[in-house]
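After the structure tokens below, expect a handful of questions from me.
Missing here is one protein chain; the remaining ones are kept as they sit in the complex.
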Amino acid sequence: MLAFTIRRLLEAAVVMLTVALLAFVLFRFVGDPINQMVGQDTSIAEREELRQRLGLNDPVLVQFGRFIWNAARYDFGISYQVKRPVTSLIAERFPATFELALTAALFAVLLGIPMGVYTGIHRDSWLSKLFLSVSLVGISLPTFLIGILLIYVFAVQLGVLPSFGRGEVVRIGGWTTGLLTASGLKALILPAITLGLFQMTLVTRLVRSQMLEVLRTDYIKFARARGLSDRAVNFGHALKNTLIPVITIIGLQLGAIIAFAIITETVFQWPGMGLMFIQAVQNADIPVMSAYLLLVAFLFVLINLIVDLLYVWIDPRVRIYGREA
Amino acid sequence: MSSEEQGLPALEVPPSTRAAPRGLPARFFDSDLWYSFRSSRLVVLAGIVTLLMVGAALLAPLIAPHDPYDLRALNLMDSDLPPAWVQGGDPRFLLGTDDQGRDILSTILYGTRSSIAISVLAVLLAIGIGVSLGLVAGYFGGIADTIIMRIADVKLTFPAILVALLINGIAQTLFRGRLGGAEFWILVLSIGLSFWVQYARTVRGMTLVEKNKEYVQAARLIGMSRTAIMFKHVLPNVLSPVLVIGTINLALAIITEATLSFLGVGLPPTEPSLGTMIQIGNKYLFSGSWWMVAFPGVTLAVLVLAVNLLGDWLRDALNPKLR
Partner (left out) sequence: MMAEPPVLSVRNLRVEFPTRRGTLLAVDDISFDIAAGEVLGIVGESGAGKSLTGSAIIGLLEPPGRVAGGEIRLGGRRIDNLSREAMRPIRGKRIGMVFQDPLTSLNPLYRVGDQIIETIRTHLPLGEREARARAIELLTEVGIQGAERRIDAYPHEFSGGMRQRVVLALALCAEPELIIADEPTTALDVSIQAQIIQLLKRLCRERGTAVMLITHDMGVIAETANRVAVMYAGRIVEIGPVREVIQSAHHPYTRGLMGSIPSLEGTSDRLTQIPGSMPRLTAIPKGCAFNPRCPLAFDRCRVERPDLMAVDHSLAACWLVAREGAEAPR
């Protein structure tokens, strides 16, 4: 168990280092950082002086080491675009994205799992067919289109929900939350549905196919042959076996939600990290891009690690032998 | 559980398909694949819709009533017209016009053409990269395998859309201001590079299985080179899952292209794709010009839905072990 945890930590470290290398290459070699920082009228001598001061003349390995050291201390440099430390930009933006992603994930899981279970058990009922048709449409509609559709219906036509921004936010320490005001909650509804809908359809389809697979297994047949009630078979025996692989995928999808937030935040002008990132891409603001990259990778690796440890907790086979590759 | 174990006699190969070898078309029309295609009206419909849309896109220069790329032909007087059947509409513009006075119908035809071209090329690129890397990793193993699969792991850390955005961002930075016309290929590259991992993993897994089978061992014994074995024997076996993933990925590529364009890093407004059209239309949604979003939006949704349906059907019909 300890060995397993250590191995997973090492693997996570390797992934993070690789991403850091990528981010560093991006940061250092894509476009000249000096050109981005200074105006047209800066002299060559001044540029050289700045270059020296920033350590851009040091050996690449030293620079990489410094980059990692800085990143580990949560320092990603200055944004080319707004000339402020990237970390303070992220600190401002993170709560908005976090609250949006969490709400969307809850929406996706709390609706997706029951729908998946239902469609898995009642394969031929009309409600299942309805759920599946909706999920197919949900998977085929691009996120931004769903957002626009929701805005058109609920903001333009009905005028009941806001179409952009976070509404009123409350500041608690360094965190701003929209969850405590009526307007903040109202503003959260459409973006959260937009972001969560695609994930929900994924969860539904995944749970369904997993459920169908489990229901075909011998131990489910044997459970039926022992006369256990449908409830005990479906929810006691089948559900637990279904959810184990589903947990992994949902974990992976949490990372995806943060990235997909880019689109939702653009549609709803939601002041989160995604909007910051897309503006950085449009303006070639490399420090912001590489910081965002590292942050997303870090969250993803962290979530994966948690999922793997959860696995060990749930599945007795893994608990004893360690997870197979 | 196979039907054999369940005590059912083997039904998979009905006697009629075991008859003497016939021509390929005849075999195709008697195959289970064709049967499952015909047996679902929805899938047939999806096939027809896909064909129609691809056809219309290919023939866009011939059938479009206007040329949306010809800036001189645009007249700002014609801008923001509703569809022809709505009051204030103009019979020259069946689905209305956009803010520049471009005919929506023509722009949709051209836009679909760009969207499909980019997506198909991107998926082909992804298949090319993924299949080669998967074959190499699976067949040669060792250090090549380790490196390729580590890269794949890192790539999996980021969702496709993020990778595409990053590559796009890098390209924009490198070619700052000098992009003229390269957007198309940057899109192909960024979408293609964000999709290859799934192929590499699938192909690698199947290659590992295939390479230990007797026929491959036999080919080796008679002195075939490793490369020849890989292409003549292993490759054909991995084609059907690649086809399935490819179809499903095509839908995803169409969505990704539209999303990138919507986010403003795709095709420029002068050569609109469906995503760009929706982005433009979105700005006018509050002023009530719904048609600028609605028609390209519906086109995009229908196209993706049809391709998805075909992909689902292919997956179920060929039923390789895919997740």
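Letters A and B mark the chains as written, and numbering starts fresh at 1 in each.
In this text, a residue touches a chain if its C-beta (ideal position, glycine included) is under 8 Å from a C-beta of that chain, and two chains touch if they have at least 3 such contacts.
Just so it is clear, the model here is predicted, and its values are computed rather than measured.
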Hidden partner chain, touching residue among A:L136, A:A232, A:I249 or A:L302: A:A232
Contacts of chain A with the absent chain, listed as residue ranges: 217-230, 232, 236-237, 240-241, 244, 314-317, 320
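The rule is simple: only the chains that are shown with their structure count from here on.
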Mean-CA-position distance for chain B and chain A (Å): 24
Residue ranges of chain B in contact with chain A within the complex: 1, 150-151, 153-154, 156-159, 161-162, 165-166, 168-170, 172-174, 176, 251, 255, 258-259, 262-265, 275, 278, 282, 285-286, 290, 293, 297, 300-301, 304-305, 308-309, 312
Contact footprint of chain B on chain A as seen in their complex: 14-15, 18-19, 22, 26, 30-31, 136-137, 139-145, 148-149, 151-152, 156, 216-218, 252, 255-256, 259-260, 262-263, 266-267, 277-278, 280-282, 284, 286, 289, 293, 296-297, 300-301
